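Left out: one protein chain. Kept in place: all the others.
A, B and C are the chain letters, set down in written order, and residue numbers restart from 1 in every chain.
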Amino acid sequence: MIHFDTDYMEGAHPEIMRRLVETNLDQTTGYGTDPYTAKAKELIRKACGKPDAAVYFLVGGTQTNATVIDALLDKFEGVLAAETAHINVHEAGAIEASGHKVLTLPQHDGKVNKDDVEKYITDFYRDDTYEHMVAPGMLYISHPTEFGTLYTLEELKGLKAVCQKAGIPLYMDGARLGYGLATDSTNVTLKDIAEICDVFYIGGTKVGALFGEAVVAADPNTLPHFFPIVKQHGALLAKGRLLGVQFEALFTNNMYLEIGRHAVRLAMKLKKTFLEKGYKIHIDSPTNQQFVCMPNTVIDRLSKYASFELWGPRGETETVVRFVTDWATSEKDVDKLIGLL
Amino acid sequence: MIHFDTDYMEGAHPEIMRRLVETNLDQTTGYGTDPYTAKAKELIRKACGKPDAAVYFLVGGTQTNATVIDALLDKFEGVLAAETAHINVHEAGAIEASGHKVLTLPQHDGKVNKDDVEKYITDFYRDDTYEHMVAPGMLYISHPTEFGTLYTLEELKGLKAVCQKAGIPLYMDGARLGYGLATDSTNVTLKDIAEICDVFYIGGTKVGALFGEAVVAADPNTLPHFFPIVKQHGALLAKGRLLGVQFEALFTNNMYLEIGRHAVRLAMKLKKTFLEKGYKIHIDSPTNQQFVCMPNTVIDRLSKYASFELWGPRGETETVVRFVTDWATSEKDVDKLIGLL
Amino acid sequence: MIHFDTDYMEGAHPEIMRRLVETNLDQTTGYGTDPYTAKAKELIRKACGKPDAAVYFLVGGTQTNATVIDALLDKFEGVLAAETAHINVHEAGAIEASGHKVLTLPQHDGKVNKDDVEKYITDFYRDDTYEHMVAPGMLYISHPTEFGTLYTLEELKGLKAVCQKAGIPLYMDGARLGYGLATDSTNVTLKDIAEICDVFYIGGTKVGALFGEAVVAADPNTLPHFFPIVKQHGALLAKGRLLGVQFEALFTNNMYLEIGRHAVRLAMKLKKTFLEKGYKIHIDSPTNQQFVCMPNTVIDRLSKYASFELWGPRGETETVVRFVTDWATSEKDVDKLIGLL
Partner (left out) sequence: MIHFDTDYMEGAHPEIMRRLVETNLDQTTGYGTDPYTAKAKELIRKACGKPDAAVYFLVGGTQTNATVIDALLDKFEGVLAAETAHINVHEAGAIEASGHKVLTLPQHDGKVNKDDVEKYITDFYRDDTYEHMVAPGMLYISHPTEFGTLYTLEELKGLKAVCQKAGIPLYMDGARLGYGLATDSTNVTLKDIAEICDVFYIGGTKVGALFGEAVVAADPNTLPHFFPIVKQHGALLAKGRLLGVQFEALFTNNMYLEIGRHAVRLAMKLKKTFLEKGYKIHIDSPTNQQFVCMPNTVIDRLSKYASFELWGPRGETETVVRFVTDWATSEKDVDKLIGLL
């Protein structure tokens, strides 16, 4: 059996495990006050080209989104997001549990477009009753999106311009950021993201770490009192150094990018095969998630040897399925899947 | 200047004022433990044909929605509603502030249809990841809707059947219920509503009271511990008798229905004129709110003599506007408006 | 039967009822945008000696506390209050329901003292783990307190100084403010309160109105975006003019103070009798609530002719009881009670 279900099926990149073992008996103070965390923050600031950036480490994606969004929004505000956004669909109401509405925008291959954002905000303030409605207080985007798609640099700049005009922050969910940075077809770098987004996070859980997400704000005043808010959200790790050690490893010797490149290369190899075999590509993703429409007969046959996810409910005769690669996916398994196809 | 802006531009029906003055110096205990409240509950139970129903009085509509919905939902659940629902648009995030997501359904002239509800619920539980998503825990409808439209008896029964099958309660926002019951074209009575809806409220604020909404649950066990939940929501009126006195009056001598009839008759008179004059009816409403599309030139001219609301942002050449009648609207003002048209 | 249970057993002062009836058929826009509300705000600003003050009208006390406190606090902050504070005991968790902890201080006859406040704040920031704790974000006091007691001007200034030093706002719950201003033994005026408190409210519900509380902030920037926060709390009255009409009446011809004087004079008459008859005064209250310890035999006998509240659970042989006067208490009833004693 070979597995293409998700990008969090294994533990961590072996080098990360090596470092965790190596540092295991060191004694440090808790809650991220240790030297590993300090070092990791320094490496991230450098990689982002933002020497003054505030960097915070949290454990998981939903937790990070809920905490950052709660910290950024005022009580009467909501968060703009694509209707397909993770925060709108797959976080069990974590945003609403902290009192905030998700204000949905149409999605275009998982992305929001600046005209929709601008229209939402303009229409909102042109409505005489706007004080009875939830004010758009920030914009959430994911990059790659839930469909593996990427914003172009121009699109990001466009969104930023709209946000700036409206005086609201732009926040990027980078759960799979490593896979988004590693593809040849992107013109967006980590430095661009740090320059454009008011806050974003660099995903670790799905990109080689055991767990962990690094929240970055180029302007260190963007998230005042973030520590107690993190604690209040139950998101403060006692042994904070575990996050420090992992992100130090991820940002040493280019590991974060290498992980991305490996996974994307194998995903592209799969994609090429899908196209050659005449399968209908459901969404044109340049990253580690590939969505393809297959006859149910093929799906059933394939399922005996490989695991992968149905994307939505099973259709009458054909269904969209998702194949995911990650740092741990082996060329051998990909070739085996190609053979099966 | 004549006014058709909303149905809460005046105080209360004179008979209600008379009773408030008459009972003003009586001394009663607070929080709805007084005899007026007891009497009002009894009259409402009778009007609903539900001798065992629980009846609770709250002050306003948003407050009532937020409190009832919070009481009905479990913590991990959200409320299904049309995308145009008052709770989704015009309550400043009150539902989310108590931790619950509004799960939106397509609207059809302000209504939800049973197939959409059924599909939502079916798709939800067919999704393997449904435990990561907000479970549909109840259905919210308004009757009349925000567009003045009404459900038929068959539609209500259909929605109820879907809810029952899914094991979730059906809740009706009756902010303008009086106007919905009073139209000739409806086949839905108050007794039908009490039979079909697990919880609903009979709106007072917009139907002749100074303020007040009467929450009704035919099965008195539907809203356990509702008193402290009302208090926690800041929705408990100290002088609860004020609600009792008002609803006692509204449900004496058929006043609630008479108010509705008066307003609907005048609204239909207006509607007839709109049609005769060739104006485009925006939504075909049988109740006290009329939505009509008018050239901006007409709107500007009319605005010198009459007040009414633009429905959404002003268009290039024409705009939808709303005219509202209520218990206090005079035939003379309606005729004056007709004259102006 | 004569009644001394609470100060909200009747409707409203007859002059208020007269004005409500007189203005009943006027047509105005909703949500406090009407001329009565504007006039009432102007009168209150004048009475407070604060021409630029922001004034907002809400319906009830718990609602006002929950809304103002939520508006004043940041997400990671709590509200300092006496352990006996209404917000800590009798609001069904409304403060916590909006996410904030009540940080309790010792009470001294219902009051907090400045040394306790100062010590709390100093100890808090001296604790190395303070970022794991709820930061004191404001101070809540009531005046009169839940026990009818009053702060002196010096005490209020002392609390203000501590708050200012700590950079947190001072908020006064004035549910019974009228009775506090009307006693001969106070040296605190409404203008003092407006000068000292960052936010306070002038209670209407317990001081002659049908309902209503007027929130005042001398600096109009103290409660930004208060309108949507009020709406989100379900605290926005559609027919806002009802609050305007009532407070206009209360602040015309000195009615608010007259109501207070009447009730306090009668309360003092009662108090004098209690003392003369040798009853133990439980708390020395100079306002309209009198707490006295009585043998259960006396209580039982008295209860046949007069209603009043036990203050806490009934004791073995004697129990503290509360007698309350208000604008509507008649001299005749007080004399009758004195006769019974």
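In this section, a residue touches a chain if its C-beta (ideal position, glycine included) is under 8 Å from a C-beta of that chain, and two chains touch if they have at least 3 such contacts.
Predicted model only: the values in this text are computed from it and were never measured.
Enquirer: Write down which of B:47, B:71 or B:292 is the residue touching the left-out chain.
Expert: Answer from the full complex: B:71 touches the omitted chain.
Enquirer: For the chain left out of this view, which of C:49, C:93 or C:158 touches it?
Expert: In the complete complex, the chain left out is touched by residue C:93.
Enquirer: Which candidate, A:242, A:270, A:320 or A:334, sits in contact with the chain we can't see?
Expert: The one listed residue touching the chain not shown is A:242.
Enquirer: Tell me which of A:60, A:158 or A:315 is the one touching the absent chain.
Expert: A:60
Enquirer: When the complex is taken as a whole, what residues of subunit B touch the one chain not shown?
Expert: 70-71, 74-76, 98-99, 131-135, 225, 227-229, 231-232, 236
Enquirer: Using the touch rule from the top, list residues of subunit A that touch the missing partner.
Expert: Touching the missing chain: residues 3, 5-6, 8-12, 14, 17, 20-21, 23-30, 59-64, 66-67, 91-94, 97-98, 205-206, 210-211, 228-229, 231-239, 241-242, 328.
Enquirer: For the chain that got dropped from the picture, name the residues of subunit C it touches.
Expert: 75-76, 78, 89-93, 96-97, 99-102, 104, 123, 126-129, 131-134, 309-310, 312-313
To be clear about the criterion, only the chains that are shown with their structure count from here on.
Enquirer: Would you indicate which pair of chains has the most C-beta pairs in contact?
Expert: Among the chain pairs, B-C has the highest number of C-beta contacts.
Enquirer: Taking each chain's centre as the mean of its CA atoms, which one is most distant from subunit B?
Expert: A
Enquirer: Give a one-word verdict, same or different, on whether subunit B and subunit C use largely identical residue numbers at their interface, taking over half shared as same.
Expert: same
Enquirer: For subunit A and subunit B, let me know how many angstrom lie between their CA-based centres, rounded off.
Expert: Computed value for the inter-centroid distance: 42 Å.
Enquirer: Could you grab the centroid distance between subunit A and subunit C? Build each centroid from C-alpha atoms only and quote it in angstrom.
Expert: Roughly 50 Å separates the two chain centres.
Enquirer: Whole-Å distance, subunit B centre to subunit C centre, using C-alpha means?
Expert: Comparing mean C-alpha positions, subunit C is 33 Å from subunit B.
Enquirer: Give me the residue numbers in subunit B that touch at least two other chains, ranges are fine.
Expert: Answer for subunit B, listing residues that touch two or more other chains: 91-93, 97.
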